[in-house]
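For chain A:
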Amino acid sequence: ADLVVGLKSEATSMDPQFHQLSTNTQVLLNIFEGLTNQDALQKVTPALATEWEAVDDTTWRFTLRDGVKFQNGSTFSARDVIYTYCRVPLVENSPSSFTIYTATITDVKPDGDNAVLISTDGPNPLLPTDVANLPLLSADAAGAEDTVTYKPGGECEGMGTVPQSADFNSPEITVGTGPYRLESFVRGSQMVLTRYDDYWGEQPDWDKVTLRPLTSDGPRVAALLSGDVDMIESPPIQDLPRIEQAGYSVVDALSNRIIYLAMDQDGEAPSIGGTDGKNPLLDKKVREAISLAINRDAIVERIMGGYAQAAGELLPPPMFGTNGRAVDAYDPEKAKQLLTEAGYPDGFEITLGTPNDRYINDAQVAQAVAQMLARIGIRTNVDAQTASQFFSRRNALDFPIYLAGWSASSGEMSSPLKSLVATYNKEAGTGPTNAGRYSNPAMDELLKTAMTTIDDAEREKMLQEAEQMVLDDFGIIPLHYEQTVWALKEGLTYEPRVDQYTIASQVHAAE
Partner candidate 1 sequence: MSEAILEIDGVSKRFVKTLDLAERAARMLGATVRELTVHAVDGVDLSIRKGEVMGLVGESGCGKSTLGRMVAGLHPPSAGQIRFRGRDVASLKGADAREAALKVQMVFQDPMSSLNPRMRVDQIVGEAPRVHGLAGSGEIDAYVEAALQRVGLDPAMRKRYPHQFSGGQRARIGIARALAVQPDFIVCDESVAALDVSIQAQILNLFMDLREELDLTYLFISHDLGVVEHISDRIAIMYLGRMVEQGASEEIFTAPNHPYTQALLAEIPTFATTKKTYSAIKGEIPSPIDPPPGCHFHPRCPHAFERCRVERPALKEIAANRYSACHLNDMS
Partner candidate 2 sequence: MTVYLLRRLGQSLIALAAMAIMVFVGVFAIGNPVDILINPEASQAEIAATTARLGLDKPLWEQFARFVGNLFQGDLGTSFVYGRPAAEIILERLPATMELAVTALLISVLIGVPLGVYAGLKPDSIGGRSVMAGSIFGFSLPNFWQGMLLILVFSVLLGWLPAGGRGETVTVLGVRLSFLTWDGLQHMLLPALNLALFKMSLVIRLTRANTREVCLQEYIKFARAKGLSSRRIVLVHILKNIMIPVVTILGLELGSMIAFAIVTETVFAWPGMGKLLIDSINLLDRPVIVAYLMLTVVIIVSINLVVDLLYSALDPRIRLSQVKS
Partner candidate 3 sequence: MTPLLSVDGLQTHFFTRDGVAKAVDGVSFSLERGQILGLVGESGSGKSVTGFSLLGLVDPPGRVVGGTITFDGEDLVKGGEPMLRTLRGKRIAMIFQDPMMTLNPVLRIDTQMVETVLAHERMSHAEALKRCREALVMVGISSPDERLQSYPHQFSGGMRQRVAIAIALLHKPDLIIADEPTTALDVTIQAQILAEVQKLCAETGTALIWITHDLAVVSGLADRLAVMYAGRVVEEGETARVIERPLHPYTKGLIDSVPQGKTRGARLQQISGMTPSLLALPQGCAFRPRCARADAACLEEPALEEKLPDRKVRCFHPWTLDAAADAHMPTVTETADQRSGAAARTGTRA
């Protein structure tokens, strides 16, 4: 049986190490596999490694699966792992390099016949998660020499001529261990995958899978309704009633993505009007007022069509590091009162930045937030832009308040904490996305400790505590968790994934 899937965006490359992009990953996961895997709930599960353990604080040992063959027939071994990890820094022109997963790795070497030892420059509790993002290439297909030796910083030996992104258009080089092999890839039109019969694991249901990029929402839905495709990802929520009515099934799951408001806490903010040049957002009361002014349920209900969940934390519970904090109640009266207490009885004027093509109904949500803030006296202009402009301007700290989203690829609290609220520090590499410049040294300290704690239980407690500190401070205001939706033809099932991936090999025909 064949499967045709309508995707909302197209993979930019077939090279699994070229661009860290969920669009790429979800497609490539049909062809390639990493040592580990993340399941639908982002729990780390065995893949090409059957088990792993921390040998000491800085060394992990991964036991390799036996009898796995690449799609070109070569046998999977530690050499492939070393080659793969070696190649990461050698990928040219990568707009988003996978080095963030290999940066800490100091050595990779075989340990006996069926294991590898991976050393890091410090304790890295997240290494098993990280390696899930590093799908393994076939050293043979890529033209490596017989022995490949790992040296950090792209100094590996025995690499041969390293194939570059463009070379991966060829099915000769795009060789993985996954359930499907690449048959053809016609950019802008479709990608065809065929079943790899010698796959080590459970055989997928489909002989042939066609992935079609249908980037506009309307046509994507129309393609489903007209039978052109069997399944689509991210149908626009407003169309879901119609889709269901037409006999299609809709599956959805809470995603790992949180939509939040970040506020400028970096000294004076002259772009805020009616405050005599003061920055009201430095006042915790004002921040709290903003949070209380927002009717999250109304947004979820009206703008998100019910396909979202009001958020009180930075990751949807019960994900790793969440602590069950309640959603801030909608209380405009109290919000107004807080504003008055803070010295702004008449509110102030502020511009809310938002992308308009990045998150589900992002600009709509921003407008709704603006409505609500306007009601407590904070006159809000919405500055909606295409994502590229928005992110550039956000990173240039152009917005006193902005709406954005975050999804934790590791599936644990350290991810949002480290990027969104940890103090911005170039040297330490913390807070890269903290464009509100919120800073809480105590939390920073706690987070730092957690990040080097290998023990999961201990680490989770620390993360919970750190998150609580930030949220109590209203350093960042969670709005809602997005829900990811798939629409399928009758007779298909798909286990919805937190990471929003659409993985064709995991689509099943209903019994």
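As a convention for this text, a residue touches a chain if its C-beta (ideal position, glycine included) is under 8 Å from a C-beta of that chain, and two chains touch if they have at least 3 such contacts; residues count from 1.
How were these picked? Simply put, all candidates are chains of the complex that A comes from, given by their letters.
What you see is a predicted model, and the numbers here were worked out from it, not measured in a lab.
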{"item": "From 1, 2 or 3, the one in contact with chain A within this complex", "value": "2"}
{"item": "Contacting residues of chain A [partner candidate 2, same complex]", "value": "12-13, 15, 18-21, 92-97, 99-100, 103, 164-166, 186-189, 212-216, 218-220, 222-223, 225-226, 228, 357, 386-389, 391-396, 406, 409, 415, 418-419, 426, 429-430, 432-433"}
